[in-house]
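In this view, the complex is presented without one of its protein chains, the others remaining in place.
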Amino acid sequence: MHSPLATRYASLRAHSLKLAAPLTAEDQCVQSMPDASPSKWHLAHTTWFFENLVLLPHLPGYTVFDTSFAYLFNSYYEALGPRHPRMQRGLLTRPSLSQVWAYRAHVDEAMQRLLSNTMPINDDALALVELGLNHEQQHQELLLTDALHLLSCNPLLPAYDAAFVHPKASVVESQWLSFDEGLRTLGRSTDTPGFAFDNESPSHQRFVQRFKMTNRLVTCGEYLAFIQDGGYEDADLWLSEGRAQVLQHHWQHPLYWLAPHDPRAPAEHWQVFGLNGVQALDPDAPVAHLSFYEASAYAQWAGARLPTEFEWETANAEADMHDVQGHVWQWTRSAYEPYPGFVPSSGAVREYNGKFMVGQQVLRGSSLATPHQHSRATYRNFFPAAARWQFSGLRLAKDN
Amino acid sequence: MHSPLATRYASLRAHSLKLAAPLTAEDQCVQSMPDASPSKWHLAHTTWFFENLVLLPHLPGYTVFDTSFAYLFNSYYEALGPRHPRMQRGLLTRPSLSQVWAYRAHVDEAMQRLLSNTMPINDDALALVELGLNHEQQHQELLLTDALHLLSCNPLLPAYDAAFVHPKASVVESQWLSFDEGLRTLGRSTDTPGFAFDNESPSHQRFVQRFKMTNRLVTCGEYLAFIQDGGYEDADLWLSEGRAQVLQHHWQHPLYWLAPHDPRAPAEHWQVFGLNGVQALDPDAPVAHLSFYEASAYAQWAGARLPTEFEWETANAEADMHDVQGHVWQWTRSAYEPYPGFVPSSGAVREYNGKFMVGQQVLRGSSLATPHQHSRATYRNFFPAAARWQFSGLRLAKDN
Amino acid sequence: MHSPLATRYASLRAHSLKLAAPLTAEDQCVQSMPDASPSKWHLAHTTWFFENLVLLPHLPGYTVFDTSFAYLFNSYYEALGPRHPRMQRGLLTRPSLSQVWAYRAHVDEAMQRLLSNTMPINDDALALVELGLNHEQQHQELLLTDALHLLSCNPLLPAYDAAFVHPKASVVESQWLSFDEGLRTLGRSTDTPGFAFDNESPSHQRFVQRFKMTNRLVTCGEYLAFIQDGGYEDADLWLSEGRAQVLQHHWQHPLYWLAPHDPRAPAEHWQVFGLNGVQALDPDAPVAHLSFYEASAYAQWAGARLPTEFEWETANAEADMHDVQGHVWQWTRSAYEPYPGFVPSSGAVREYNGKFMVGQQVLRGSSLATPHQHSRATYRNFFPAAARWQFSGLRLAKDN
Partner (left out) sequence: MHSPLATRYASLRAHSLKLAAPLTAEDQCVQSMPDASPSKWHLAHTTWFFENLVLLPHLPGYTVFDTSFAYLFNSYYEALGPRHPRMQRGLLTRPSLSQVWAYRAHVDEAMQRLLSNTMPINDDALALVELGLNHEQQHQELLLTDALHLLSCNPLLPAYDAAFVHPKASVVESQWLSFDEGLRTLGRSTDTPGFAFDNESPSHQRFVQRFKMTNRLVTCGEYLAFIQDGGYEDADLWLSEGRAQVLQHHWQHPLYWLAPHDPRAPAEHWQVFGLNGVQALDPDAPVAHLSFYEASAYAQWAGARLPTEFEWETANAEADMHDVQGHVWQWTRSAYEPYPGFVPSSGAVREYNGKFMVGQQVLRGSSLATPHQHSRATYRNFFPAAARWQFSGLRLAKDN
């Protein structure tokens, strides 16, 4: 008889395979850029996590599927030994996708044994299972964004799934919501039941100055107006590093936008490549695939600025904001830093979040690629300021 | 008859030439790395600032020294037109150093006319003169650090000035000072008389959690213990990006340290290259020429962490800390971000600070290379986390 | 009823698929370095050649399989329009391998129609068919060498085919064969029946000085003696560019050799990765996977030099040399240049050879990966001096 956790485990794990299903073995093998990983690697690495962090320490008698996988599918855990270089994940044509499927089945079977009602299971193990499931959800999102990047590199621009349906965002007037200054309690209390990542804690007090935030996301139509007003050419709007990126990479619009021959042409001549292939640009859809630099330049152009993550969390708690989750991650003005009193998890998973706390920006909310119920109000996503291949957009803030 | 400002101007400008005096025309021409600039360029660019931002708009009848200099010696002011690429500053063997001296004399003479008591001078102009002087002081520091880097690239390791005297830091026991949690008013009020950069304002409230900070700087002797304990090899101590830098650049000790044949040898076998040439390592001297990553790894090793810039400013206001100024800039855990309500200066100088507010870390205090009275309690210096050629060290903090 | 040419076409084309058969779809999709191409790309590009150079101009009513393939699978023919960048061949996860098989079947069917006895076929078309077949053979060899490189990048070191049998080279004493000086007629006469590439012609007179050449190939055992005598460390043996490569890439032995922990250990501790996987080093086997620089340094160490391609062709014509074909390509001292009176083929295939005649070295003979009967005495293979992933070895020459 299965425990609820065992059922949830099985369902969540199956979802990864479902997400990969539209992709061929070839699609799942190739690495399109250093930041992205092959789908096959995602499928294997999430399995590696359960094998190495849960099964080996906690399931007596567990037999390793293949001893070489500890090396091949470790991502960045120094404590767990050497690993295959990140840049060369796409060279792993072996093990084959079928072998990775077999690896998943082997580990899943052992996990079901571990999670079955007949075995005692300690809290440490349970915490690692929970972490492993949330980890798998993060890779489910990356599997989609990395696949989209790969397909975008193909001159044929094949759709991941022509029937993929994008969620419809609210079509409402943009309004400024106002927030008073004052001390807020932000972040996640370690007493709150349910899972959260270590970087969301501890809950702590923070003084937030008066500010305003818009009730909805910036749309493609609004962003197109910025483009057509010369936004990419006006150095005054850009952070210095952003300007350098624009010039070096010849950015003229968000990633995956396909410009018409005459970029001054109206919205109906623009197209966007997405999970459902090439589609007409929808002016009402939230703009996505922006770098932090572009989001920041847009805000400057709009007479506003990006919110801090603390303003975002405050506004989310105190007001009625549309489309907070499930459309696009929202860049914030906040660098990814530890909260006051931050304590990393212990064991190998101490490397999960803490060691990345420099040189990245926080995004809040979640995107259409984020698994259901994975994100929450205190969730902190983070990417380098130049990253564009996530579903990353923005909402605006300003001083009050 | 000279005004006090005219006198200060003359004295401060003369100091730049004095700092460059130990360097030959050849030394002053070469660029040793993209981040560093030739001394001659510093001497010319600071002069360009006065010519383009003060004299041209504010001194009627001013005659430009050489029209090509507007292009050659603009650093990054997009609003003031195109400029010579930063990476190629070292190719400017012409104009010669003598011509740059003549340029300085020409501009200084005009500035004396502007600042003489007989001419009315408006507040805008005065503010720009003040900014220009502080700008010149920043380049005085860079002139020294860039010259040191250049000389360090020479196998002969020539001294900038064999008689240069390093300030002696306090030799005291390291003690933990404790600070209570609470709201603090931090940053610089725009009402405070005297000069400050726009990035230090506005004064604002911030909640600071309980913390401890050490009363003195980390020393070379302490840092050597970290090295000899295998600190550079222990991945667990490092931020992920820092670890990558260590491996890529084969960092094994601070920049400018000269390791003995056997790096396990005691302190007396180590040497340091500095402005006075190659000297024995002084275990009591504050450690310098660390990247943010090294400072962070050291703190981790020492069971502590780096302070935020807000903790630093709080501690500086409320307790007796040694060697806050004049030894080494102190890395903080804080990314360089705008303060709540930050408003850049207007005019071309709006580009002075705001556009660099991403991807860098704040340092507080000042170094032995910082001109006298240039820094202050609210001063925010900033460099990329990998920068090592400044006199950058640390003091420790921890949660209480 | 099939013509002999149609039969040969079918057989040769089927051989390509047979060579690719041990590789999975994943193996066939990935590009392991800029110089190598995915197997799938080889299969498609050779088909593209027949479609674009033979069928479209010469088979009335031929229907293009897929119009996008003209772009995707053009290699470097400027005259045939723009093409997918060479460096990004590995990103083409679509079209799938199955689609490429269908492409081959489609083109092969049309080619059979063209070559059937019932249709008249002109000499131009015949010449292009012949060229296309030889072109396919060249890619058959590259398919093997590129697959070997890919598999070598995989930490699992999977065998291409564990049952692959390497040809046995003659085990004979090395002897110096002597050749008199005199005029020789070298190169291929355009009157000679049978196929040859344009770069082998015209036949021309050349004065060859007295020289000696060894009767057999340099062996792995001999090359190991060079390694163990410090050959890779002795700058005196190396061309300046070769020395730079050694230092930059840390070359210490031929590509695909696996050194024992102690590189001074005898031959039985060394291994070699090849098409049949990891095997013990065979001291009697011809050494392979050398760059020109390594071949040249070895020759220097052995008190000899590499032969010119003219010496090679002379010796091949006049003496009994062992293992001229079918083991390893033999580096020559000759840069790849046009013969006196060289005239490129006409039409798009004028780009086949001529435009590469600078910056490469000639290799003579053929390797174990070369299709049967593809090479000949006048055949000129060419690669950059640093290339190591071909089966490239050497024989020695010296002045007499």
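Just so it is clear, A, B and C label the chains in written order, and each chain counts residues from 1 on its own.
Rule of thumb we're sticking to: a residue touches a chain if its C-beta (ideal position, glycine included) is under 8 Å from a C-beta of that chain, and two chains touch if they have at least 3 such contacts.
The structure displayed is predicted, hence computed values, not measured ones.
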item	value
Shown chains that the omitted chain touches within the full complex	B, C
Touching residue (missing chain; options C:Asp123, C:Glu173, C:Asp191 or C:Asp399)	C:Asp399
Residue among B:Cys29, B:Met321 or B:Ala335 touching the omitted chain	B:Cys29
Option touching the unshown chain, where B:Asn117, B:Asn154, B:Ser178 or B:Thr192 are the choices	B:Asn154
Residues of chain B in contact with the chain not shown	24-30, 32, 40, 68, 71-72, 84, 88, 90-97, 150-151, 153-156, 158
For chain C, the residues touching the chain missing from this view	76, 78-79, 181, 183, 204-207, 209, 211, 235-236, 238-243, 292-293, 296, 333-335, 337-338, 340-341, 355-359, 361, 385, 399
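In this text, only the chains that are shown with their structure count from here on.
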item	value
Label of the chain whose CA centroid is most distant from the centroid of chain C	B
For chain A paired with chain B, centre-to-centre distance based on mean C-alpha positions, whole Å	36
Residues of chain C engaged with two or more neighbouring chains	none
